[in-house]
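Missing here is one protein chain; the remaining ones are kept as they sit in the complex.
Per-chain numbering from 1; labels A, B and C assigned in written order.
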Amino acid sequence: MGVERSMPLDLLSKTIENKVPEAKINETDHSKTGCFLEVVVPVAKITDTAEAMYDELYYLEAITGLDFTDGFQVLYHFNKFETRDRVVVRLMVGKGEKVPTISCIYSAALWHEREVHDFFGIEFEGSPDMRPLLMPEDVDFHPLLKDFGKVNAYHRMDEIYGDDK
Amino acid sequence: MGYFKDILVGGWSLVKGLEVTIKRIYRPVVTLQYPRHRIEMSPSYRGHIELKRFPDTGTHYCVACGTCMRVCPSQVIKLQGEKDKALDAKRVVHYYIDFSHCSLCGLCVESCPMQTLTFSKEYELADESRWDGVIDLVRYFEESAR
Amino acid sequence: MEHILSNELGRLIVGLIVVLIFSQLNALFLVWLERKVAGHIQLRIGPKEVGPYGLLQTIVDGLKLVGKELITPKRADRILFIIAPVLVFVPVLVPFIVLPFSKSLPLNDMNVGLLVIFSFSTINVLAILIGGWGSNNKYALLGAIRSVAQNIAYEIPLLLSVLSVVLMTKTLQMSKIVQAQGSYWFFLIQPIAALTYFICATAETNRAPFDIPEAESELVAGFHTEFSGMRFGLFFLAEYTNVFVVCAVATTLFLGGWQGPFGFSLGIPGIIWFLAKTYLLVFVIMWFRWTFPRLRFDQLISFSWKVLIPLALANLIITAGVIKLI
Partner (left out) sequence: MATTNSEPVLTKEYFLNLGPQHPSTHGVLRVLLKLDGEYIVEADPIIGYGHRGHEKMAENRTYKQFMPNPSRVDYLSGFLYNHGYVLAVEKLMGLEVPERAKYIRVICSELNRISSHLLWFGTFLMDLGAFTPFLYCFDDREVILDLLDYITGSRLTYCYCRIGGVAKDIDDQFIEGTLNFIKRLRSRWTDYHNLVTKNVIFIHRVKDIGIIDKNIALKYGVTGPNLRGCGVPYDVRKAEPYEIYEEVDFEIPVGEKGDIWDRYMVRLNEMEQSCRIIEQAIKKLPRGPVKASGVPVKIEPPKGEVYFPFESARGEAAFFIVSDGTEYPYRIRIRVPSFSNLQALTEVLPGTLVADTIAILGSIDIVVPEIDR
């Protein structure tokens, strides 16, 4: 599917670079991954990145957690209403590391973060509300962790993402 | 003046609404009185699976290979085969499905190498106990022959 | 028998027994009718299994309700909770004493008949309030509060519209009001009063589109959320009896009671005329219910104060003026 990106690439990249100089910005093939841009930022800088995204009128599609043997990944998918322009912001989160919340910028993030917390036990720092969302109130396990229940595979990050970079 | 116009327009819209419903009173009903009238199930209706009877031999071809058992996402199929000496081939002896857990995806039907599984047209499947959902397809097959 | 009937007291006792039986059967019949009307409007059949055309369905349902356990919630106010269903049902029986089913049939043709009806129908609100408050349930309380607000708003235009008829006939006696409509029915010369009365009557009986106190998509069941078994049954029967009563009053006031159109009775006995007209109005109320969405509570009240009351008041003043001139 030859979907063209309808926004000039560098506009967003520049805004992000201004705010978060450490960000690694890669172009990705939309026809393969569904995203145009991949932004890898350090965990502490996610709030700034989210601010940059909000300034550019992106909305938050989803926050996804991924569990690997050597840490978590937290993926923020952003998109724009008027133009097709999906961006994925990738965080490499160590086990036990806390992620700053972005619910102060995107209200939508609150529930998504609660969900990620439910499923992976990743703590979001500064979040006003960390009650379990989908799980019952009294659960003490995180079902989507790869060491919970029946598991088919538990990989390191580079086993999946290593080859194509 | 707008005040009276609003009342009149609003009132008229209500009358139009009443007209729609009163017309329906004379229309024939669309519901089906189920236990008294029955419907034909559509040709691709999915009931629980059953063993297909092939007209040339008058029996099914299940060889208890277990493909369906492995492919089933809900693990509802359990089967047991035994070597039939007369035919010199493996034949199924018991084929259990727990229909209460089946999601009717049809993977077993599609993956069957002997093409001997099909969906039945059974739709009155209410039962008293959860164990009544467990059906032995071989017995079902034999009973349906009678 | 003759002797008993000629005796005033005997007549009253026999009448009361007949009223009790009739009101029960009537309510059961109306429940059946409602379900049938709803069914056919919605392209369904409605009850059909028990009895011919499902006529006995409601009786069976009633028996089921009688057999059910009466649950009183732990935190409820026991006295009020038990009183409420009784209080809601008794007053709706009183109007039957003065309703002029035919020329000779009003049980007691009091000269304040109309007043009796309206004073007793107001008790209904009190009962709903008691029931809603007593059940100590938030939905029930909200329903009760809504009901009170609604009834206060709708009593006024209701009485104003009735008053214009009373001005014309100069009497509160039901039979005299009917007799005054010998040549023409009052809804022809009092269309606004008739319409206002009918709308208010729908609101008064908490029927859709004014079923706000029991709005089941909002308040689950409103004031009778916590009532079970026959207590709920009494609320239910009272609602339908109430519908019958307001329609019967509408028939008396605006549709010529037991008389045929323009004085022609066409050989049909008065009671048949009366019941036919009443049930026609009941049907219209049911027809409303299965057509319209529900109003919101504040819209309902503003409709009453901004539209119905001014119209009824203007109508009353014009009527008074015209009568004075003639």
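Keep in mind that, in the parts below, contacts are C-beta pairs under 8 Å (C-beta built on N, C-alpha and C of every residue); 3 or more make two chains touch, one makes a residue touch a chain.
These numbers were taken from a predicted model, which means no experiment stands behind them.
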Where the missing chain makes contact, among the chains that are shown: A, B, C
Positions on chain C where the hidden chain makes contact: 38, 41-44, 77-79, 138-139, 142, 208-209, 211-212, 215-220, 290-299
Missing-chain contacts mapped onto chain B: 9-11, 13-14, 16-17, 19-21, 24, 30, 42-46, 71-73, 103-107, 110, 119
Touching residues (missing chain, whole complex) on chain A: 1, 3, 31-35, 57, 59-62, 64, 66-67, 75, 77, 79, 81-84, 86, 88, 106-108, 110-111, 119, 132-136, 143-144, 149-153, 155, 159-160, 163-164
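In the analysis below, only the chains that are shown with their structure count from here on.
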Both-way neighbours, i.e. chains that touch chain C and touch chain A: none
Relative to chain C, chain with the most remote C-alpha centre: A
Centroid spacing, where centroids are CA-atom means, of chain A and chain C in whole angstrom: 62
Mean-CA-position distance for chain C and chain B (Å): 49
Whole-Å gap separating chain A and chain B, where each centre is the average of the chain's CA atoms: 42
Multi-partner residues of chain A (at least 2 other chains): none
List of chain C residues in touch with chain B within their complex: 37, 39-45, 48, 287-288, 290-292, 307
Partner chain C, residues of chain B touching it in the complex: 7, 14, 17-18, 20-22, 24-25, 27-31, 33
